[in-house]
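A protein chain is absent from this complex, but the other protein chains hold their places.
The chains carry the letters A, B and C, assigned in the order they are written, with residues numbered from 1 in each.
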Amino acid sequence: MSLNSFGRVLRVTTWGESHGPAIGAVVDGCPPGLSLSEEDIQPWLDTRRPGSSRFTTQRRESDQVQILSGTFQGRTTGTPISLFIANEDQRSKDYSDVAKAYRPGHADYTYDAKYGLRDWRGGGRSSARETAARVAAGAVARLVIPEVTITAYLVELGGDPIDRNAFDAAAIDANPFHCPDRAAAERWEGLVDGARKAGSSLGAVVECVAEGVPSGWGAPIYSKLDAELATAMMSINAAKGVEIGDGFAAARLRGEQNADAMRAGPTFLSNHAGGILGGISSGQPVVVRTAFKPTSSILTPVPTIDRNGNETEIVTKGRHDPCVGIRGAPVVEAMMALVLADQKLLHRAQCG
Amino acid sequence: MSLNSFGRVLRVTTWGESHGPAIGAVVDGCPPGLSLSEEDIQPWLDTRRPGSSRFTTQRRESDQVQILSGTFQGRTTGTPISLFIANEDQRSKDYSDVAKAYRPGHADYTYDAKYGLRDWRGGGRSSARETAARVAAGAVARLVIPEVTITAYLVELGGDPIDRNAFDAAAIDANPFHCPDRAAAERWEGLVDGARKAGSSLGAVVECVAEGVPSGWGAPIYSKLDAELATAMMSINAAKGVEIGDGFAAARLRGEQNADAMRAGPTFLSNHAGGILGGISSGQPVVVRTAFKPTSSILTPVPTIDRNGNETEIVTKGRHDPCVGIRGAPVVEAMMALVLADQKLLHRAQCG
Amino acid sequence: MSLNSFGRVLRVTTWGESHGPAIGAVVDGCPPGLSLSEEDIQPWLDTRRPGSSRFTTQRRESDQVQILSGTFQGRTTGTPISLFIANEDQRSKDYSDVAKAYRPGHADYTYDAKYGLRDWRGGGRSSARETAARVAAGAVARLVIPEVTITAYLVELGGDPIDRNAFDAAAIDANPFHCPDRAAAERWEGLVDGARKAGSSLGAVVECVAEGVPSGWGAPIYSKLDAELATAMMSINAAKGVEIGDGFAAARLRGEQNADAMRAGPTFLSNHAGGILGGISSGQPVVVRTAFKPTSSILTPVPTIDRNGNETEIVTKGRHDPCVGIRGAPVVEAMMALVLADQKLLHRAQCG
Partner (left out) sequence: MSLNSFGRVLRVTTWGESHGPAIGAVVDGCPPGLSLSEEDIQPWLDTRRPGSSRFTTQRRESDQVQILSGTFQGRTTGTPISLFIANEDQRSKDYSDVAKAYRPGHADYTYDAKYGLRDWRGGGRSSARETAARVAAGAVARLVIPEVTITAYLVELGGDPIDRNAFDAAAIDANPFHCPDRAAAERWEGLVDGARKAGSSLGAVVECVAEGVPSGWGAPIYSKLDAELATAMMSINAAKGVEIGDGFAAARLRGEQNADAMRAGPTFLSNHAGGILGGISSGQPVVVRTAFKPTSSILTPVPTIDRNGNETEIVTKGRHDPCVGIRGAPVVEAMMALVLADQKLLHRAQCG
């Protein structure tokens, strides 16, 4: 029910605003006895940390995580794990314009409409900063599913897709775009530089593959594995679309093309289904794609209104990601880990 | 937590298998004092009823709903509303082949993998028959949000999209495809007839628009309105993708293109966001598209394995929808109604 | 979140009013592969069925349960189990007085205050009839915990307690009061007859013991096993108090008296704790006592007000239990089974 919690058996609650003293997550329901220390979490936070390249916001955050509870002598105790990350580099004055007027495409207007007030400093709760807490929680979830390997990467940036034939897993960590196509990564440098210089921003599509998921995780109806993944990914800032396996392309296939034929093993001769049949994992790799819109905070002037409803124009200064999708990849991985860990435990509950 | 329940404050639990005695839904948390009788629900069930045209399964079900609880003297009492729909036209013998082998693309294999057994008669719980219970529950949800008008229609069938310039709302109910483009509807007749005769099946994309949603419904993080809609739509049988507003296309726009400029009112000069900003409704129409894969139950032989893992081939007889997306439209409307009604009550809880 | 659902992993939703067409329960999250038929449920319903002796309401209900979903070839499939019980013997006219005025001590007034209307026929949703659905669901829960034996019995009726030294388990089913003390059972016959003839009613205290619960079920804080039992028992009609182990008497012991000393095994030299330490089962018998107030529906006139707020007097005709606690015993057993089955699965989820 909780608005800021995610998961059913392994349940995460995040808290914190962009310019408050800190942000954090509480991970509840974690199995006991797992070896856990800050060292298990920090590397994942580092992959999403801002300022790691000129293609992301220049805000400087060390994003050092502290474990405040839930472990004893280096192992999880089964009690809630409180993860704490301090906010360090805040420049609230950058947001004086945002305080007065609404950024089109941003949550400024709807927060005021819903709550009657908002923390305009850096977007407050609507800041992508919240995703650091997800990544920290996701690192804990990964320990619950050691049998699973999760990899997220960009397959499209600014409308420029990768060449699937040039897919090179080794390239993903070799460029600042989590891009598996080295040639595309080079093109994207120019795209992002151009957008930033033009005071604009770009969108992206992130694909995430989970390998090693056994068959049987998920459920037939409202907690279908694909439905859980859909809400997980769509809950990420700037996400506007989610698809499983062939997704929207599957709607253009014929039944016999889309049906992944089975052979002894079982093995499947294709994976149009993205590893999920009837809401339950099939044992094939689970494949999800998430579309991220371009950042709404841009230097290009956009017509808008102020808090009093008067027409004006806004130019968003401050330090923003020219393509929030780039830093979306580690967040997508974290949400995948959270969903799968939760579903593993839920499956164990019902089916032993 | 419940695997077969949906919603937070207005909560629906569905039950029943394709070939059991009946299916149904329990709607909990409904506001009291609403005028409700079977007549408020039946019309919506009729729109999804099988056998209404030659383009859907020929299974004959009257789908007469009975209200077994939760009303008194024609009004809701605030107690659970139990909705009951009998199964009438069952031909379990049609499924003898399905009992032995797995339909590729279907849930047969994963149900066995998860539960160790399955009700193979008509797909049991994985049958689209379950969606009748959703439509009945959705009809109750509509009464909670009289200010909202919900319309779903197909924008693509078998890879053939409508012409947006030929969009005619009046056409939607004038053809068996819920198609707003009269010319496309004619083309689709041929497509579906062809697929059925070829023993194949087709996919489709359903768009759903909710008008009259005020600004302020939804929440910033895990119960974002778009995330709730994503899980709602993805939980429907055969759904493989969901997008809000421009969705995947938004990932190809630049920031200034995607930002819906605001003018006094407030009015918006565009609706790329699909009526949702930061997880909260903006007051613009809420727009969601859902991709449906082609039906897995086809007459075309597909390589598969039997329960013992031996390789074989399967041909699915029985009565199936050549394009399950056609009957998906009323289900998408029901899920939209359930999400919006739940979010309306949830907003009222927190913000009064 | 659901107002009419109970449980976390094994989740029950009940529906139905006293004088509607039927009542029922949906049991979700049940493990697959359990042998289940109506025969597994009916005996438990028979133990609470009205009219079984002159000491309970004379309403005649056969309470025949039907399983409408969730089983296949006699075994649970893991999908929701829909349990259906028809209402047969309704005499709504008996309630014309109740329609006009409020029974002091009953929910009549508060239902109107909350919902603005109520189903006054037999108390509608507030009728003890709802407990039949709990008993049916509890019978399913028992199958999930075959290692546990649950026994509930009255230890006090109308203020007359049993003699613990005369405790005879064999006596419990040998009298209409579920009383383990044969002498007390005889005295109680006179008490209940006297109360009924006087147009009055009596309260009772039900004790429930669960043997065979292994150590480790439950949780440290908000889902403590004792907290789950407390809400389960207090949710039963007419329940006003719940205690675990020595309960209120423990507040009068000194630390060294209350501490159940441990010896190798482990064995405990006493069970003041009622089998629960820190919210988690210790392996000792789980002991819960529930206090039931006297029935509010009595023939003795009581000052009250009518729907318009005018002062009047009410005499409740109709067929009522002179001591609702008598029929509370099977309901208490059902709630114990539901809590323990749910906690067993929840423990398995987190701790494997």
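Operating definition for what follows: a contact is a pair of C-beta atoms (placed from the backbone, for glycine too) under 8 Å apart; a residue touches a chain by one contact, two chains touch by 3 or more.
Keep in mind that this is a model prediction, so the values were computed, not measured.
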Touch criterion as defined above, residue of A:105, A:124 or A:203 at the omitted chain: A:124
Residue numbers in chain C that touch the chain omitted from display: 1-6, 8, 14, 102-107, 109-111, 113-116, 125-126, 130, 156, 158-159, 195, 200-205, 215-224, 226-235, 237, 239-248, 250-266, 268-269, 272-274, 276-283, 291-296, 298, 300, 302-305, 309-311, 325, 347, 350-351
Absent chain, residues of chain A that touch it: 1-5, 8-9, 11, 13-17, 20-24, 26, 28-29, 32-33, 66, 68-70, 72-73, 75, 77-82, 114-119, 121, 124-125
Interface residues of chain B (partner: the chain not displayed): 1, 9, 29-32, 78-79, 220, 345-346, 348-352
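To be clear about the criterion, only the chains that are shown with their structure count from here on.
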Rotational angle, Cα trace of chain B fitted to chain C, multiple of 5°: 180
Intercentroid distance (Cα basis), chain B paired with chain A, Å: 26
Mean-CA-position distance for chain C and chain B (Å): 39
Averaged-CA centre spacing for the pair chain C and chain A, given as whole angstrom: 46
Where chain C touches two or more other chains, by residue: 1, 9, 29, 32, 78-79
